[in-house]
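Below you will find the structure I want to go over with you.
A protein chain is absent from this complex, but the other protein chains hold their places.
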Amino acid sequence: MLRTLLIDVGKALYLFSGLMGLAAILTWMERKQSALMQDRVGANRARIFGLRLLGLPHIITDAVKLLTKEDFVPAGVPTWLHALAPWVTLTVACLPAAAIPFGHVLPWGGQAIELQLMDMQVGLVYALAIASMAIYGVILAGWVTRNKWAVLGSLRAAAQLIGFGVVLGISLIGPVLLYGTLNLQEMVHWQDTTVLHGWLPRWGIFFQPLAFLVFLTVGIAETKRIPFDLPEGESEIIGYFLEYSGMKFGAFFLADFIETVVVAMLTVTVFLGGWSVPYLSADQGGFVWPWGAHTAVPPAGVALLQMAAFWVKVFAVCWLLLLIRWTLPRFRIDQAVRLGWQYLLPLSVLNTFGTAAVLLIVGQ
Amino acid sequence: MVDVWLERILFYGLALVTVGSALVVTFGRNLVRSAFALFFTLMGMAAMFVYLAADFVALVHILVYIGGILVLILFGIWLTHRVIDLDIRAGRIQLIPGLILGLVLMGLLGLTIRSFNLAARTPAPYRATASGIGRLLLSTYLLPFEIASVALVVALVGAIVIGRRETSR
Partner (left out) sequence: MEGGTVTAIVRATQASLRLFGPEAWLTVGLLVLLVLDLVWRDVRKRFVLSGTAFGIALGAIILAIPLLSHAPTEIFSGLLVVDPFGTYLKIVIGVATLLTILVSVRNRELADYPVGEYYVLLLGLQLACMLLVGAVHFVMIMLALEMVSVSSYLLVAYRKVHSPSIEAGLKYIVFGAAATGAMLYAVSWIYGLTGTLYLSEVARRLPTMTISPGWLVVMLLLSAGLTFKIAAVPFHFWAPDAYQGAATPVAAFLTVAPKAAGFAMLVRIFYHGFSIYRPEAETWEAIPGLGWPLFLSVVAAVTMTWGNTVALWQKNIKRMLAYSSISHAGYMLMAVLTGTREGLQALLFYVVAYMVMNMGAFFTVLALSDVTDQYEDIAAYQGLAARFPELTWVMAFFLLSLAGIPPFIGFFGKFFLFAAAIRGGWAWLAVLAVLNSVVSLFYYVYVIKNMVIERPGEFRPVFSWSPAYRAVLVLGVAVLVLGILFSPIYGWTARSSYVVETFGMALRAMGK
């Protein structure tokens, strides 16, 4: 009883710190990567004992700055609702991660620990359901502050998130049909093998490229970042968090990065083989290379490699998302909504039908 | 023993949230606040589905009602009235008849529940429900599944006709 509880708490801490840590690193990476892309130097001012460390201390100075800034609450606004909105946003942003497997099993004192916070049969639906709640923080923020720009941002967010939420669900039907399960751990297991005589890892992206593209696009829209940052639109309406400052603003700010990480986690799990390492098989006790060679790895090593692989992949997708964010300009609201309803939705429906047809033919 | 108590506390806590927020929805004077209270009612209902081992239904409930319908309700309130400036008040009518009706209904419900010997039943072990639901939808309930889409098309077409602004008359 106590032991399971401790293990659960440990897993939660591990996942949460991973999530937060990555999100914090992303705040730095965003500056550094954009600087690199735009041929600038980027964040390099903050120093700790004279050490610049490529600007990494900026993560800490940012946090200190946000925490010590004045927390301004506009007059006539219910204080507790005002305070609630950022934390709702932050909590909802973190929750989907609970269903994501960040490894297979870790052998620990003669016992195997499942490396997943919640092993749900309907893990994917859980992630989508929680993601659909992301809008409440935004709506609350707009409503409670009664600022016209903020309301405008909230309305944009609602229009955008509802439309893209539909596509988000439908784009994943193809992979679900392919894997035959809604359980995220089982999805990874399905991908944890190879095809083409052992050369190609059996990752979802190779079978569902269209779904991958649609999902990634919609995923960016769900994070409300450029090119879909209309709810924020900092150069025109500043956004739904206009009346927030200090750490409350920081929470909104961080939530964006956490959403990015969560979208990356989902992408990795559904399309990029999750924690699976190419050619590494736990049953075979090591790497089985396509040319027939075999490299033995101890079970604990396998588990650690897989856990590392998960974070590496998540980090890579985050990098891709930042790359996209700094490459594209912002859409207009009508363009964004049209893209969702008129292009991505039909595409994902098409993908569903195509997958079903192929599975039917192959199945017989 | 501790688990049982924990479970009970959790259950009654959730029940309290569900019923309490439902009361706020009913008696709340501010429409937007009522809508936000409905959020907790719907969440509580989803939790009840989880207690019934209907995980898929619980999540779809969240997805549809909280992620979709409630957002549209908020949207609707926002766009039809300027709630931002005005405080919309919902009135209470026929409190006493409603109360009596509710109590009678509750009494009958209680009597009926008592006629089933629920305590003697043991809960069935958990089984994954999603695949079963999918299978039933495409076999026994194929027709309702398809007709539902026809019904939605008809409703959608009608709603667009009523809702769109006439550009040419």
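Should a chain be cited, it is by its letter among A and B, assigned in written order, with residues numbered from 1 in that chain.
In the analysis below, contacts are C-beta pairs under 8 Å (C-beta built on N, C-alpha and C of every residue); 3 or more make two chains touch, one makes a residue touch a chain.
Not measured: the values here are computed from a predicted model.
Of the chains displayed, those contacted by the omitted chain across the entire assembly are B.
Of the listed positions B:13, B:76, B:102 or B:132, the one in contact with the omitted chain in the full complex is B:132. Residue B:143 is the one among B:4, B:93, B:119 or B:143 that touches the chain not shown. The chain not shown here touches chain B at positions 105, 108-109, 111-112, 115, 132, 135-136, 138-144, 147-148, 150-151, 153-155, 157-162, 166, 169.
Following the convention adopted for this analysis, only the chains that are shown with their structure count from here on.
One finds 29 Å separating the Cα centroids of chain A and chain B. Partner chain B is touched in their complex by these residues of chain A: 1, 120-122, 125-126, 128-133, 135-136, 139-140, 143, 146, 148, 151, 155, 158, 161-162, 165, 169, 182.
Those residues of chain B that touch chain A in the complex are listed here as 2-3, 32, 36, 39, 55-56, 59-60, 62-63, 66-68, 71-72, 74-75, 78-79, 83-84, 128-130.
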